[in-house]
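Note that one protein chain is taken out, while the other chains of the complex remain in position.
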Amino acid sequence: MMPNWGVCMSINFVRRGVLAGMASAAMMLTVGAPAIAQETIKVGILHSLSGTMAISETTLKDVMLMLIEEQNKKGGVLGRKLEAVVVDPASNWPLFAEKARELITQHKVAAVFGCWTSVSRKSVLPVFKELNNILFYPVQYEGEESERNVFYTGAAPNQQAIPAVDYLMSKDGGDVKRWVLAGTDYVYPRTTNRILEAYLKAKGVASEDIMINYTPFGHSDWQTIVSNVKKFGSAGKKTAVVSTINGDANVPFYKELANQGVKATDIPVVAFSVGEEELAGVDTSNLVGHLAAWNYFQSVKNPANAEFIAKWQAFTKNPKRVTNDPMEAHVVGFNMWIKAIEKAGTTDPDKVISALPGIEAPNLTGGMSKMLPNHHITKPVMIGEIRADGQFDVVWQTKGLVAGDAWSDFLEGSKDLEADWVGKKCGNFNTKTNKCGS
Amino acid sequence: MIQVRAFCAAVISLFAVLMFAPAAQADFASSLARFAQDEFSETALAIDEIAASGDSRAQQVLEALGSARLFVDPASKKVYWRAATSARTIHDAANGEPVVDPPAGLQVVRINNRLRGATLNAIGALTLMAPDPARRRAAAESIFKSRDASALAPLEAAIKVEKDPSIATLFAQARAVLMLAAPQATKDQQLEAISILRMRADIGAIAALRSTNASADADVKALAADAVTAIEARLKLMSHVQNVWYGLSLGSVLLLAAIGLAITFGVMGVINMAHGEMVMLGAYTTFVVQEVFRAYAPDWFDWSLPVALPLAFLFTGLVGIAIERGVIRFLYGRPLETLLATWGVSLILQQAVRTIFGPSNREVGAPSYMSGAFDLFGLSVTWGRMWIIVFTLFVFVSLLLALKHTSLGLHMRAVTQNRRMASAMGIRTPWVDAMTFGLGSGLAGIAGVALSQIDNVSPNLGQSYIIDSFMVVVFGGVGNLWGTLVSAFALGVANKFLEPVAGAVLAKIFILVLLILFIQKRPRGLFALKGRAVEA
Partner (left out) sequence: MIAKVFFERYDRAGLIFLGVMATIAIFVPLSNLLLPTDSFLHVPTYVMSLVGKYLCYAILALSLDLVWGYCGILSLGHGAFFALGGYAMGMYLMRQIGSRGVYGNPDLPDFMVFLNWKEIPWFWYGFDMFPFALLMMALVPGLLAFLFGWLAFRSRVTGVYLSIITQAMTYALLLAFFRNDMGFGGNNGLTDFKDILGFNIQAQGTRAALFFATALLLILSYMLARWMVTTAFGKVLVAVRDAESRTRFLGYRVEHFKLLVFTVSAAMAGIAGALYVPQVGIINPSEFSPANSIEAVIWVAVGGRGTLVGAALGAVVVNFLKTWFTTGFLAPYWLFMLGALFIGVTLAMPKGIVGTLQDWSARRRERATYTEKSAQKIAEQGE
C-alpha cells in the first residue's frame, strides 16, 4: 500500500491551513498540475487476499495497484489523482457483499474492480444495483447474465469454450471425435458443459462419444477419474478432455495425468481455467502439448505486452512473475474506465455507465477491444499449448476479435434473450415477446 | 502481418518446389529451410521429408524438434539444435558440427500436437534398430499408438533382426495393429494380428481392435469384437484390483496426514487444529530444499526428497516444540481450549507462509523415481503412489517401534497414562510433553514432503487435510495407532469402491454418513482403549 502514501500526503497538504496550502500550490504550479487540487478519485479493489481464493485473486489486486500508480504518474484522470482502496473479502461470499457496501457507502469509490468466482459476483450484484455503482469483473465465466452496473471484461463461453472445441475438431487440433467434459461441480462448468454438449451434438457427435464428469472443489485424488478417461479414450477414436476444473484441483489432476502417462499426443486436455499462474505450481515437462484456451497469453509477442510484462515484473520486483488472462482483462477494463471518465467528464456512475459502451481500448495481444452494449467486450480467442517452461505456445487464434455473447444461443432458456443497454435499456430482452424479462 | 508472412511463405515454398521439383527426394538442406518459415504446414512437410530422407542427421534433428531443442536464427534462417545432455552446446543442423559462437536470438521451432505426434512417429520409425533397448521399446510403443501405416516397412525390417524376445513381442504387437488397420492386409494376417492383440489384453489392445479396418472380412470383425469382449471382461476383473490399489493409495495419504495427529490429538489429547499447517510447512520445506538443489546442484535433483525428509521433520518438529512451549503447555487439562488456541496458530502460520512465499502454488518437482508408471499384471501402478504407500508403512512401523522400544517412547506412554505417577517416578513431564508434540508435528512435516508430490503446495494445503485427518483418528479410536492405520485404509478403499458407482462427491458424503452412523455403534471408534474408567 506504500504507493498510495504520496497521494494521501498531497491531499493532507491541501487541507492544512493557508501556509501549507500556499506551499503546496507553489509546488503544484512548478510541476504543472492544476492549481486547484481536488479530492482523489477512489477506486475499490475487491479481491480476496486470504482464504481459498487468495491464490488467484491476490495477483489481481497487485495489478490494479500497478495500473493506478501508472495512471497517477500520467497525472491521473480529469486532473485528479486516483487512490486505491483495498479490502479483503477473505473468500467469504457474504463478506464480499458487505465489503462492496463498505467501499461504495463508506469510501465513496467511483468504481470497483473485483471478484473472481461467480458466486462472489452474484453476492455483490444486489449491492451494486441498489447503490448504483460500477463493477468490473475480469474473469471468464458462464455467461447468462448482463447487468447494468457490471462490466464483464473476461470471456463469455462463446469467447473461450466453443472456439477451443472447434480447434480440436480441426485437422490441426487432432480431428477429435470423442469428448470428455470434466469439470468441478459448480455453475461455470455446468453451463459450459451444457453449451458444449448441445454444440457437439449439433456437430453430429453421438451421445455415447461424450462423457461428462463432475468433481467437488479441491478434489485431490484423481486416480479413478484419470483411469476412466484412459478407458474412455480406448474406443479407437481420437479423444480429448475439455477441462473446466477449478484452480486448486488442477495441480493434482495434472500430476496424476503425468504419472499415468497420459500424453498430449494421445489424449490432449484443453483447459479453460489453467493459465500461467496456475502452471507456476507444476512441473510442466510432462504436460507439454496439453492445451488451454484464453484471450491472452504471456508468450504473445507484441510490444504492448512486452512493455506490460516488464512493468509488472518491475512492480512486483520479481523477474519471474508471470502474467495471465484475468490480469489482461483488468488492464483492458481499467483503460476503458479511464477513457469513459474522460468522455463523460465526470465519475458519476450513471454517466460513466452510459459512456462505456462503444469505448475502445487496446488489449495486450495487438487488437483493439471494444465495450459492447451488452457490457461484454470483444476479444481474440487463442489456443495455447503448454511448453516445458510453464508458458504457452499459441498454436491457433481467431482471425479477428470475437464479440462476447451474454446469453448463449445453445441453451434452451436463453437463446431468445439479448442484452442491450444502449438501445433496449435492458439485459434480458426477449426477442420472441419483444419485452424485457418474460 | 500474418497475411504478409503467409504470402512470403507461399512464395518461398513455391520457389523451393520449383527448384527441387526435378529431384525425386528433396535434399536435406532444403527440408531444414522449411523450419525457418515458422509455419506449421511447412514444419509438417519438413518432418515428412526428413523422415523419408534416410539421412544420418535426421534422427538428431527430429529428436531436437520433438523436445523443443531445435532453433532457427531469424536473421540467417539457419537451423541449429542443442544437445540433449548439455544446455550449452549448439550444433549446426546442416552438418551436425558444434558451433562455437552461436548467433544470438535463436528461436525455438514451434510445433503443435499434430506435429509432435508426427515427429514421434518419425523418430519411432528411425529408432527401431537403435542399439539402446529402451529406445526400441519406445519406438514400438509409439508405432503401436500412432497406427502410422508408413512405419510398416521399417518395422518388418526391424522384426527380422530383433534379438530381445520381449521387444520382439512389442514389435509383433505394433505390426498387428498396422495389419488390422491396413486395407490391403490378408485375412490370415489379420486373424493372427487379433490373436497377438488378444494376448496383450490392455486398453491399448482394445483401442487397436476397435479400429479394425471397416473393409475387413466379416470373420475378422467378429473375431475382433470377440477379443474386445474377452479383454473387457478381464479388465473388469482387474478394475476391482485397481480399486483396491487406488483405495490403498488414498488410504496411505490419509494415514500419512493423520499419523502426526494420532500423536498430538490421539495420545496427548490436544485438539490440534494447526496440524494441517504443519503438513503445509513440511511441503514448503520441500519446496525450499528443491529450490536450493535447482540453484546449486541441478544434477543431484533426485536427492532433494531424501534431503527434505529429515529437514522437514526437524523444522516442523521445532515449530511444534515452540508451539507447545509457547501456547499449549498452559492449556493441559483443558482440551477444548487447545482447539481455539491452535486455530489461532493455524491462521497465523497460513498467513505467514502467504506473506513469505506468496499466495500462489509453488512448484515442487517429482524426482525421476517418483514419476511414471509400470505395469503389474495388467495393473498400471504409478511409481509416485507406490513409494508413498511404502513410505507411509515405513513411517508407521518406525513410529510403533519408537514408541515401544525407545526411552522417549516409554516416557511418552507413561506420561499420557498417568502424568502424576510418571512425574513422581522422576520423568520430566514438561520435557516429554514438548518432545511428544514435536514428534507429532515432525511426522506431519514429513507427511507434507510426501503430499507435495501429489497435491498443491499452497498456503491452503493444510486446510484440505485437517478434517479428513480428524475423521481418520476418531474412526480408528483415539489413542490407538493400529486403529488409525486400519481406519485410514478402510476409509480409502471404501471411498474408491463407491466412487465409480456414485461419483466422487456422493462417495465422500456416503463415507461421512457411514462414519457418523458407525460412531453410534462404537462410540469410541474401531479400537477403543480398554479400561475401567467410566469416562475420562
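Structure notes:
As written, the chains take the letters A and B, and residue 1 is the first residue of each chain.
The working rule: contacts are C-beta pairs under 8 Å (C-beta built on N, C-alpha and C of every residue); 3 or more make two chains touch, one makes a residue touch a chain.
Please read these numbers as outputs of a predicted model, since none were measured by experiment.
For the options B:191, B:379 or B:505, the residue in contact with the chain missing from this view is B:505. Residue B:327 is the one among B:327, B:414 or B:526 that touches the chain missing from this view. When the missing chain is restored to the complex, the residue among A:41, A:97 or A:115 that touches it is A:97. Of B:212, B:350 or B:416, it is B:350 that touches the chain left out of the display. Contact between chain A and the absent chain runs through residues 1, 49-50, 85-90, 92-95, 97-99, 101-102, 105-106, 117-119, 122-123, 125-127, 129-130, 144-145, 185-187, 190-191, 194, 214, 216-217, 411-414, 417, 427-428, 430, 437-438. Take chain B: the residues that touch the chain left off the picture are 265, 271, 273, 327, 330-331, 334-337, 339-341, 343-348, 350-352, 355, 463, 467, 470-471, 474, 478, 505-506, 508-509, 512-513, 515-517, 519-521, 523-525, 534-536.
Quick note on the criterion: only the chains that are shown with their structure count from here on.
Separation between the centroids of chain A and chain B, computed from CA atoms only, is 30 Å. On the chain A side of its complex with chain B, the touching residues are 49-52, 54-56, 58-59, 171-174, 185, 213-216, 218-221, 223-225, 227-228, 230-231, 233-237, 248, 251-252, 255-256, 258-261, 264-266, 268, 277-278, 280-283, 286, 288-289, 291, 385, 387-388, 390, 393, 395-396.
Those residues of chain B lying in contact with chain A across their complex are 40, 67-68, 110, 112-114, 116-117, 120, 145, 203-204, 206-211, 235, 242-243, 246, 249-250, 253, 350-351, 354, 358-366, 371-373, 380, 382-385, 453-460, 463-464, 496, 499-500, 503-505, 508.
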